[in-house]
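Omission of a single protein chain aside, the complex is shown with its protein chains in their original locations.
First chain written, first letter: the chains are A, B and C, and each begins at residue 1.
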Amino acid sequence: MNARQGDFTLTTALLAIGALPAAAHDGEPHASAFPWTFDPWIVTPIAIAGGLYALGSVKFQQRANRPLFAINSGILYWTGWLSLVSALVSPLHFLGEHLFTFHMIEHELVMAVAAPLVVLARPVGIFLWGLPRPLRHLVRDVMKTGLVWRTWNALSAGTPATLLHGLAIWVWHAPTLFDAAVSDILLHRLQHLSFFATAVIFWWAMIWRSDRGMAAWHLFLTMLHTSILGALIALSPQVAYLSQTRMAQEWGLTPLEDQQLAGMVMWGPGGIIYAGAALAMLALWIAGSSRGGLNASRVHS
Amino acid sequence: GGSQSALDAQGYSGALLRDLIVLIVVVCLVVWIGVMIMLAWSLTRRRDGQAGDSRGSEQRLGVWVSGAVAATVLIIGGLTILSFQTTRSLDRAGDPDLTIRVRAQQWWWQFVYEDADAGSFQTANEIHIPVGKEVRVRLESTDVIHSFWVPSLGGKQDLVPGRENLLTLRAERPGVYRGQCAEFCGLQHSHMAFFVIAEEEESYRQWAATQRQPGAQTGEAEASAGKAVFMARRCAACHTIRGTGATGTTGPDLTHVGSRRTIAAGLMDNTRGSLAAWIADPQTLKPGNNMPLVPLTGDELRQLSAYMESLK
Amino acid sequence: MVTDADLDEAELERQLARTWTSKPGFWGAIASVDHKVVARRYIVTAFVFLILGGILALAMRLQLSQPEARFVDADRYNQIFTMHGSNMMFLFAVPVMEAMAVYLVPLMVGTRNIAFPRLNAFSYWLFLAGGLLLWISFALDTAPDIGWFAYVPLSGPEYGAGKRADIWAQMITFTEVSALAIAVEIVVTVFKQRAPGMSLDRIPLLVWSMLVMAFLVIMAMPAIMFASSTLIMDRLVGTHFYNPAEGGDALLWQHLFWFFGHPEVYIIFLPAVGMVSTILPTFVQRPVFGYLPLVMALIATGVLAFGLWVHHMFVVGLPRLGESFFTASSMSIAIPAGVQIFCWLATLWSGRPVFKTPLLFVIGFIITFVIGGLTGVMVASVPFDAQVHDTYFVVAHFHYVLIGGAVFPLIAAVYYWFPKMTGRMMSERLGQWAFWLIFISFHLTFFPMHILGLQGMPRRIYTYQPDLPWAGLNLFVSLSAIILSLGFLVFFIDAIRSWSFGRPAGDNPWNAPTLEWATSSPPPPYNFRSIPVVDDRNPLWSQPDALPVSSGLRTDRRELLITGVVEALPEARESSPQDSVWPFWAAIATSVMLIWSIFSPWAVVWGSIPIAIALIGWFWPKGEAEDES
Partner (left out) sequence: MKERVVLDVSRLPLHGMGIASATWWGTYAFMLIEGSGFGLAIVVYFYLMFLAPQWPVDAPAPDLWAGTALTALLVASVLPNIMVSRWAQKRNLKRVRIGLIVMSLCGIAPLVFRVFEFPALHIRWDDNAYGSIAWTLLGLHTIHVLTDLIDTLVLTCLMFSRHADNTRRYGDVEDNALYWNFVVITWLPLYACIYWVPRL
């Protein structure tokens, strides 16, 4: 490995996107431009989600008397939305199609950054405000039907959500499937959709549904299994993801190095996010365990 | 002897690592002194009449503790970047000038100089390298895990059966550098040393040219007799002496054993006496090693050690 | 049905004693399931193993005191350092910390016995059998000689001759099964048997540390069980897990071993942290500063422990691109460690230190552990580690962490809780002697090893040549080690003497704030006359006059209180099992099966039958009050 690649490693590790100019300064075919990706099947839903939320916030702002809530959740939502855009539309997506490492960063952004932020913002209410009135009532009614409600409740309980999200992560990282997703655009969309959807369910379950202690436990388990998957990928002496790492050479990495770095991204930074969330949940759990007026009165009954 | 110390750095990597070690130790020393001052102050400070756990002082303590934790984060962040810089400097560009394949085994080192043009050759427990050149060592093990370590030249790297690891050495100054197996590898782990002799390009070339020659033929009668003993007494079943009928591969290649500084992986200096002692009773000198005790008469022993010594 | 509500104190104590006291005599002692009795056995046994391990260390120091010494031959030396490491980790450090938990946790959470007390008794017998297996094999000169880490292929079928490696692997199984059993007991005791009102944020820090330790055991020990079992399978029935020629891998062993081995360090260290956080406030007479940060630091250390195993493998040829990740993650453990250190310093700063022996050892711990932590930061750096890995630098580092970081607090804990356990004080004068001897000679012994390591001295060598520049320091280290052992001798003499002749202690000699000091010293078999009710983190300081308690538990059966996980609201009265000899027989049956399985895989089949019989005897209801519901 030479110094140029050393630069590459550092910047990849620490600055992700900031590394781009350093990575490609050798006049490869892609050096001049990092194109944005405008896949209508991706851009349209993201744009709608952004538009609806903007419209909804404006309408909500006019009626509500809780501006602070709106501002906080707005910041969360837009940060989440922007990380989704940077993962799926910005040049990062283009890079992800060429380098496994960037693809992994993209996935971590979708699953461990965008999803929890959007979930924290609880945007459904605002979305509804963004809809025209008849549609709003229709959607609200649909959401309240027993089937939808029960399905959501069943899925977003702690254990099913953790299992579902874990299953999505492990199944898509089967080398054959992962490689297929890189070459088949339909599968690729499906992959990102299932990552994001299961991540939203997972984070919803952790943040809003589960008891804090259980949430911490599920987050810890998720940290453990994603770290192990990352470690498996990072430590494999064979290139398992053939077509995903095919182009690594153009970027100054061997395919094996690309795979190792990708695994490392999942193992390290990915794991830290889950671990951090788990610790935050535990802290809330412990700190709140004697509050709420229940304790003293009920013990001394 | 020969230098074997991470602090006595004589190679490119060794010097980088020494600088890093010194720097980190200094930073940590400062941190430790800082913490000790805080500890001493907490223990000895004068306490006024009131117990000091009012709300305000608790908050002040909180600020201090948070500040100290933030400083911890900064320091370990800085040390991580320092380590990273060193790692990057260690992995320099460039193809190696020389490649040596290392096959570690219980409890000695086999070194193969791979050179398609000039011809490959083998040594044991001793390598010569040219000063200032990049030497790539390809590390393999034929039995258990060993670790290749020449502290004065650079860090260590394990030799794992079923895998190959790489390490690059570059000696900056001529000298004799001692290395030793650093991963516990069984009974005689302690006696698994080797020497790296860094010399100027010219003398390195001469040495390599000599090593490529078949084993020396001497006119000395005692040595010739020793050769006959070597062939007759099963020695040839395990050892190779190029240019003779001895082609065994279990033990070290003895073609130029007389030119080496030590025998039995750094156990003893290489003299006729120590050779004789070793051949006479290897199991007492290095219990458990794979060289069997071959019964010899006194004359045979003298002849054999003379022959070994003559293989310069 | 008899409850305690309308009895006077003396009558209540009489009835409780009748219900909870074990029968006298040999079989009564074998059958006892009192957590204090079992813990005392555990602690004493573990300290015996400490002494034996220390003697091994002295043997090694004797051999290394001069170059090419011939006091101990290579084979014996390899057995000795393997025994020293395995013994200290598996037979002393982990068990003694768990034993302290078994003794203290039920008292500190205010309950009458540990959860699953029969499992507790079983675990002790199994631990004892594992220890005996290892030491008898050493006496027969067939002890393991493969290092406490037993790397394959050296320990594999091809290079590990005889049954030595199998004995090591099976000793692991013994101690791990007993450790897992205790971990389960601790988790359930802490979750379900806390005194009413002891919500999560009122749990004593020692109990938190033991809880985190128990979770680490539960998550980490299966890795070593899997590893040691597959090693035995490779050796006995010819599987190929670790054989690279048939698709196995030598590094797989290291991953599994260190996935356990790294958390193992925290399994030992976290309880010590809990001891410090408990002892310190008592000797400065103020509540600990930063309760929640300290709890979170314990948990964060536990979580991080599972991400750090590769830092024992920096030189095996891991992906070079990952080095900065590995360095960063290994160093990050310094953050929770820093939180703890600074919180303790803040506690010291704002309190009024009383310089008794326990506090001296705590201060010695801080001084020493900070050095160990900083050398830990050093070896966390991949390039730094490339020079010092497997040298005496690492030997120095982990002795600073394990002796300085765990044994010093343990000795402090012995001085601190000895009065509670025996009803008698240890000698303050001998304690001061022991402290200064141990503290000074510890540093004299282990500090020079850092330098030896940097000077190129590898670990696990039984001798070295005279022309290497290590002889002087090695002699110095060996002489210091003798003083260190004298220090420990003083400590043991003090403990043994005080056991019978110490000054009577009274309930709460240190004016400590936690529940174990609310009962008599030593505590009665039922621990508390009435179960305390808690509304503060330091109940004895907030309620100095009269302890709030609950009433209504039965006295004619062993009954304790089950409470909720979060707020510890009472949920049920539950019976606690009677004494039983079945755990003893089950342990014997298990030992037979495990040792037999070193020699034949069929042992697993035939050996299971007596185990099943013993377990049925253990669980079959006897129709006593215990069984009522």
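Everything that follows uses one rule, which is that a residue touches a chain if its C-beta (ideal position, glycine included) is under 8 Å from a C-beta of that chain, and two chains touch if they have at least 3 such contacts.
This structure is a prediction, so every number in the text was calculated from the model and none was measured.
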item	value
Partners of the unshown chain among those that are drawn	A, C
Selected from A:Ile48, A:Val124, A:Val142 or A:Ala174 as touching the chain missing from the view	A:Ala174
Residue among C:Glu11, C:Asp141, C:Glu246 or C:Glu428 touching the omitted chain	C:Glu246
Residue of C:Val33, C:Val105 or C:Met225 in touch with the missing chain, whole complex considered	C:Met225
Chain not shown, touching residues in chain A	174-177, 225, 228, 232-233, 235-238, 240, 299-301
Missing-partner contacts on chain C, residue numbers	3, 5, 115-116, 180, 183-184, 187-188, 191-193, 196, 218-219, 221-223, 225-226, 230, 233, 237-241, 243, 246-249, 252, 255-256, 259, 507-508, 518-519, 529-531, 533, 540, 545-553, 561-562, 565, 570-575, 612, 616, 619-621, 623, 627-629
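Going forward, only the chains that are shown with their structure count from here on.
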item	value
Rounded Å distance between chain A and chain B, as computed from the means of their C-alpha atoms	47
Approximate Å spacing (C-alpha centroids) for the pair chain B, chain C	37
Chain A-chain C separation of Cα centroids, rounded to whole Å	40
Sites on chain C at which at least two other chains make contact	320, 324, 328
Shared interface positions of chain B, touching two or more other chains	84, 87, 91, 163
Chain A - residues contacting chain C, complex	1, 9-10, 13, 213, 220, 223-224, 227, 231, 234-235, 253, 257, 260-261, 264, 267-268, 271, 275, 278-279, 282-283, 285-287, 289-290, 294-296, 298-300
Footprint of chain A on chain C - complex, ascending	196-197, 199-202, 219, 255, 292, 295-296, 299-300, 303-304, 306-307, 310, 318-322, 324-325, 328-329, 533, 535, 565-567, 569-570
Chain C residues touching chain B - in the complex, by the definition given at the top	73-75, 78, 145-147, 151, 153-154, 158-159, 244-245, 249-251, 286-287, 289-290, 293, 315-317, 320, 323-324, 327-328, 331-332, 334-335, 338-339, 341-343, 345-346, 348-350, 352-353, 363, 366-367, 370-371, 374-375, 377-378, 381-384, 386-391, 454-456, 458-465, 467-469
